[in-house]
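A single protein chain has been omitted from the complex, and every remaining protein chain is retained in its original position.
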Amino acid sequence: MSKKIWYYLRKTAIFIAGVFILTLVVFFISRLAPIDPLQSYYGERVEKMSVEEKNIARDRLGLNEPVFTQYFKWLDNAFHGDFGISYKYKQDALELIGERIGNTLILGGIGFIIIFLGSLGLGLWCARRENSLFDRIVCKLGTILSCVPEFWLALVLILVFCVMLRILPSSGAYSVTAANESGLAALGDRIAHLILPLTVVVLEHLWYYAYIVRNKCLEEIRADYVLLGRAIGLTKRRVVYRHCLRNLMPSYLSIMAIAVPHILGGTYIVETVFSYPGIGSLAYESARFADYNMLMLLCVLTGIVVIFFNMLAQILNEHIDPRIRAEQTVSGRRTADFRQEPK
Amino acid sequence: MGNILEIKNLSVKIPAHGGTVSAVRDVSLELKKGETLAIVGESGCGKSMLCKSIMKLLPERAVIESGQIIVNGTDITGLSDREMTKLRGQLFSYVFQDPLSALDPTMTIGRQIAESILIHQRNLGKEEILARINELLTLVGIKNPEERSRLHSYELSGGMRQRCVLAIVLASNPRILLADEPTTALDVTIQAQILDLLKDIQKKRNMSTVLVSHDMGVVARVADRVAIMYAGKIVETGTAEDIFYSPAHPYTQGLLKSLPINSRGKDVLETIPGMPPSLMRLPKGDAFACRNPKALPIDFIEEPPMFKISDSHFAASWTLDKRYKNSNLE
Partner (left out) sequence: MQDIIAGVRNLTHEFQLNKKLKIRAIDGLSLDIRRGEILGVVGESGSGKSTLARCMMNIYRPTEGEVFFKNIKCSDRAEYKKHAFELQTKRQIIFQDSASSLNPRMRVIDIIAEPFRINHIVPIRGSIENEARFQLKYTGLDEELLYKYPGELSGGQRQRVAIARALAMEPELLVADEPISAVDVSIQAQLVNLFKHLRNEHGFSIMFIAHDLAMVEFLCDRVAIMYRGRLVELAETKELFANPLHPYTKLLLSCIPIPDPRAERERKHPDFDETEFDTSGCLTEISEGHLLLCGGEKSNNKKGSLAIG
């Protein structure tokens, strides 16, 4: 047991070190970008400022110090929960993100769950009916949908459902009037605002991952254990859902762990088109205007998400596939120890 | 003794790129209760396809063109997949060449056996299932069944894996066991053990076995009757004694002669010249004719029918035709 605790402690240490290295890299790279951070702080006023004024402003923001000092100051503050202010919004960066992250989590999170389960279901469904009409139609349709640019799909949906049919709202996360309505109505309003952005997010990613599941599952279906399962009287459906699923889960989980930031980050265009107040737009602005503090905080968040989900996937995989467990942990058993043949 | 399995004029075709593969051509066979029938042939001669068509586990593209498969007196040729699923496991089951890939790597041996038990007996308690697992593992000769049932396939040796596959298959108590090269992937020492085990279990459970193999030594050890398959056709059937001591078909004769044990002291092995034909482009007449140095002119024109040599021994070769024999005498 203590071995296992050590194992997880070690993983956590690697996790923390990973985030630390990430901040370091992002900090220095962002300093290399040829953009003046003052521009995001003062906006157009910066062009009228004299060199001295600029210098004073830099001093105030701590930008004149050596990059290392800046980094360690940032790190020190970050440890105390202070991530600095956003140059553009002149607000505490953490607070700013806090206000908006909920919206992104709802959009991206629900999207991710739908994509995760939907891809798995669709992929298995298609694999079981390889080359049937259904499979072929879904394959073609999915490929086309994945090729359609997000913004275009979003605009078409807005055109159809908001302009022509007028049944769904076209922008925002909630109606201005919804604030005074009761809980249930407000929830309905939220959902109505979510439908279109969510549709775009899901449609863009769903087939990509479903296709991976389908192909991986087809590979598994060719394996002998499927034939043995059929030979002892299991239905094909049961073999696929009981055995193939278990065997393809490790690779699927690993892929989905990488997909988390991809899908969350991919909501950016959707957020812009639908004027949805999430952190996608924040991320874009922070990079464009050298909003250093905001950028750093977003990087740390993304890093945590990536590393956390990767670790989660790995732990789940070890749970599902004993071979990975044996490779990873020290207690890996040797096949040769069990070679002894009874009479 | 009655026949538990009868195959009548079975033909299986598989459409493929650039033609149709005639995997099984007009095969007729019977399997008696409690006997072991060995099907011998080279890779790609259709012996695996024959087994899979008995269980109706053919690839989806494959078509049974004609013929009947009769198990226990009922014709199963036209049964749907759902009806077949009920029969599989209980009536017949299948053991493969490679036990590693036949086991699900993510599940323990015990769970896989339990799954097999539960397919046909749904309402067993946990204790009963555990007892059955132990009983099955002991039957296939695994010591410490409780401990071993908690292991995964990658933790076992090849021989142990094949034993576990047997335990999974035997859980549903099949009447017919189709064993497709069950020992080919194993070492010689373990091969002998598994063959003995198969024989032993067959006696205990009164099963009938179809053993597919290319190894004449293995066949000699376990088979009661032997069917030689060449290019999708059965070319000779008979008791093991018939086949090994008085082979009638030139292919069978060639196979036996090419065994090193029959060339002891000689400088070269006897060989069958040439290569087996592709099942996609079969030659006219006897498929073996082009490799047979003593082929008759008629071999290249017409396929020989099965000739009866004795009550148990049949072979498809024109040399057995009366006309040929007479002309030889003249």
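Chains here go by letter, A and B, matching the order in which they are written, and residues are numbered from 1 within each.
Everything that follows uses one rule, which is that contacts are C-beta pairs under 8 Å (C-beta built on N, C-alpha and C of every residue); 3 or more make two chains touch, one makes a residue touch a chain.
Keep in mind that what you see is a predicted model, and the values were worked out from it rather than measured.
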Practice problem: Would you indicate which residue among B:58, B:218, B:248 or B:289 is in contact with the undisplayed chain? | Solution: B:218
Quiz prompt | Option touching the unshown chain, where B:158, B:174, B:232 or B:285 are the choices | solution = B:158
Quiz prompt | Hidden partner chain, touching residue among B:98, B:241, B:303 or B:321 | solution = B:241
Quiz prompt | In chain B, positions touching the absent partner | solution = 42-43, 158, 187-193, 196, 214-221, 223, 240-241, 244, 254-256, 258-264, 267-273, 275-276
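Operating definition for what follows: only the chains that are shown with their structure count from here on.
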Quiz item: Roughly how far is chain A from chain B, going centre to centre by Cα mean, in whole Å?
Solution: 52
Quiz item: chain A touches which residues of chain B in the complex?
Solution: 55, 57, 60, 81-82, 85-90, 92-94, 96, 98, 101-107, 115-116, 119-120, 141-143, 151-152, 154-157, 159-160, 165, 168-169, 171-172, 190, 193
Quiz item: Which chain A residues qualify as touching chain B in the complex?
Solution: 130, 223-225, 227-236, 242-243, 246-247, 320-323, 326, 333, 335, 338-339, 341-343
